[in-house]
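For this depiction, one protein chain was excluded, whereas all remaining protein chains were kept in their positions.
By written order: A, B and C. Residues from 1 in each chain.
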């Protein structure tokens, strides 16, 4: 039997205004989490509902895991203000991880804003499994979008592993001027990404994921997206966090993002 | 027009386990408060209701006032944990103060537990008004009851003014062994208090006030008691904080402790 | 929606009466205005709705009359009030002079009583409007009658005949069909509907094994009931053509905006006054800011703009 347990806050770092990386200690999460999975954190004893965060980094030896979040409302504000040592009631890891790249396809990781978080862990896992035979052809490519330089957070520890994200920013202040999907198209157009030999993993705002799905479909690239929903329970009992399925009917019209996802084959869902 | 305003917490001192004295700065309260009146404090932004506390001390020159409270639930806990400098939304001063002693009657102040708080300010005011002609006959007498030594808090700054409370404690660890009403009877019996020339002011748990009223009635001493009620508004609009009046009928059966009190002539109310 | 530096006009007109703002006090939470004059600038209130007044004085229920609950409170005040004679003699003269609208809330055990109250209040200066409390859950027969559309219709029709004052009818939420109550009131000549009153609730002390209220059950109010109130206002506003006054858990200007979006033409702030007497005034200010931010010049431009 699993159960919610108290993680211990190790530290909090404000990486950009309102954007926080937090390290928590809870060995089972550090050990079990796979990229794409999330933890459901209780921001404090006074809160009635948990908040979902992708697992951003893990250190199984130290028994710690990291989350990356942006202060939006009371939940994230509460978390960001905790003192080191504070207990954080944690349920997880939850959800299904990213599926492995199909044979012969190079992973292209496309993230918007803090959608980068699960992709960062995914890049680390991909590198771990391919390091031995790591080559230009199998190394993950990472395309990241942000509003501006200020909001662009470099994926934690990735550059040391030799992955350099290609950036796009809405205002052109950070890399490619434009949307990250435009960047993807640009990279395909100039031959940097070969759709026939790529698989896309996306995480970011829903509209971006819809555009990504559309673009991948056009290029006949498999595409997996990680989705967000308001999640009362996070472990599959409330049926609140649903997404509409293309081939669903009756009971299967809607599936739960928390348990049947958060990662879905983009071609199967209705945005 | 008055209005609730932000007082600033100057300091908090834990006088006994769970018993706190807090000094707040808000010149209008410091200036206007009279003994027996109370302030209605909001323990924090997340709280829906205020909490009532007797004004314990004032320093009109410094613009500060003190409260003395015991941590019972969320409200008092929230207050006790505030950091110096924190704003405390304050409504007050509220309620009617203690009435002046009738001519020729020496004030006897009878308090139980933190009921001592308004009596301490009353003693200071009485001394202020009678200091010039202060004598053994007009000086207030103070009888205080507590459960044990541990819980006995000495009235702030009174000994410097020459008022030494006579103590009673339930377990005999602090002064007279027994209830403070028994102490009052004892003082009357041994001639230290002359009912014909005394007026009693009481504050403490309701049962103690009932016993005090009964004792005073028996000795034909005028008696004024300060009462506590759960107070949703504190300024007279909700009709929640009522006490039953002996001579009431219809609308006047119940009166508001917050606005018609909290100080009442003990002979007029039904405990 | 055009966003421009509009000058916002908070005035609203309901049943021919103009109110300085759409944010009023709720009955039973601002007394008869005397204390509000001490603690707020009453001319910035849209209206002062008085505590329910009955024909005869009422003592109300013994203490304890209130208790706190999760995001709300229960009360069983029991309509303590001095009765219409003393109200007219002692309270109305002051109310008449108060620089805000006075909505006098009346309650009765029978239609006859309500008719008499309405008549008495029609011949004296002071009341700008009457609010009929057909929904107080604390009086034995209050709920059953108030949840019967037929009774509501008869009641409103009788009071309608007895007075020329604008009539706001306050309906009970303790029903399966608040819309029928509102329709019945409208059909019988109500000028506006106000909703909601408190929900029946209870609290138990697990140490003493006693109810926390002297009258065992009481009325639930505060933020906890806001969703119930919003649903009621939304449904009523779609079902009637007269204005709706939204009540229930409103503390801020954004709360007020939500009710107005859902269809309310004005709102009342109740329990939130206990925390801060200035709550209705602050809410009106915040509402003005909100309207300005959306480029709306008048409250009416927001009423019922919900997109469904």
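Everything below uses one rule, namely that a contact is a pair of C-beta atoms (placed from the backbone, for glycine too) under 8 Å apart; a residue touches a chain by one contact, two chains touch by 3 or more.
Just so it is clear, the structure is predicted and the values come from calculations on it, not from any experiment.
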Displayed partners of the chain not shown (whole complex): A, C
Per the touch definition above, residue among C:262, C:279 or C:299 touching the missing chain: C:262
Residue of A:72, A:217 or A:238 in touch with the missing chain, whole complex considered: A:238
Option from C:105, C:133 or C:147 whose C-beta touches the chain left out: C:147
Hidden partner chain, touching residue among A:7, A:29 or A:42: A:42
For subunit A, residues in touch with the removed chain: 1-4, 42, 47-50, 89, 91, 229-230, 232-244, 248-251, 253-254, 259
Subunit C residues that touch the omitted chain in the full complex: 69-72, 74, 143-144, 147, 172, 174-177, 199-204, 206, 208-211, 216-217, 220, 222-228, 230-231, 234-235, 249, 254, 257-258, 261-262, 290, 305-308
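By definition in this document, only the chains that are shown with their structure count from here on.
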Intersection of contact partners for subunit A and subunit B: none
Length of the line joining the C-alpha centres of subunit B and subunit C, rounded to whole Å: 37
Cα-centroid distance, subunit A relative to subunit C, in whole angstrom: 48
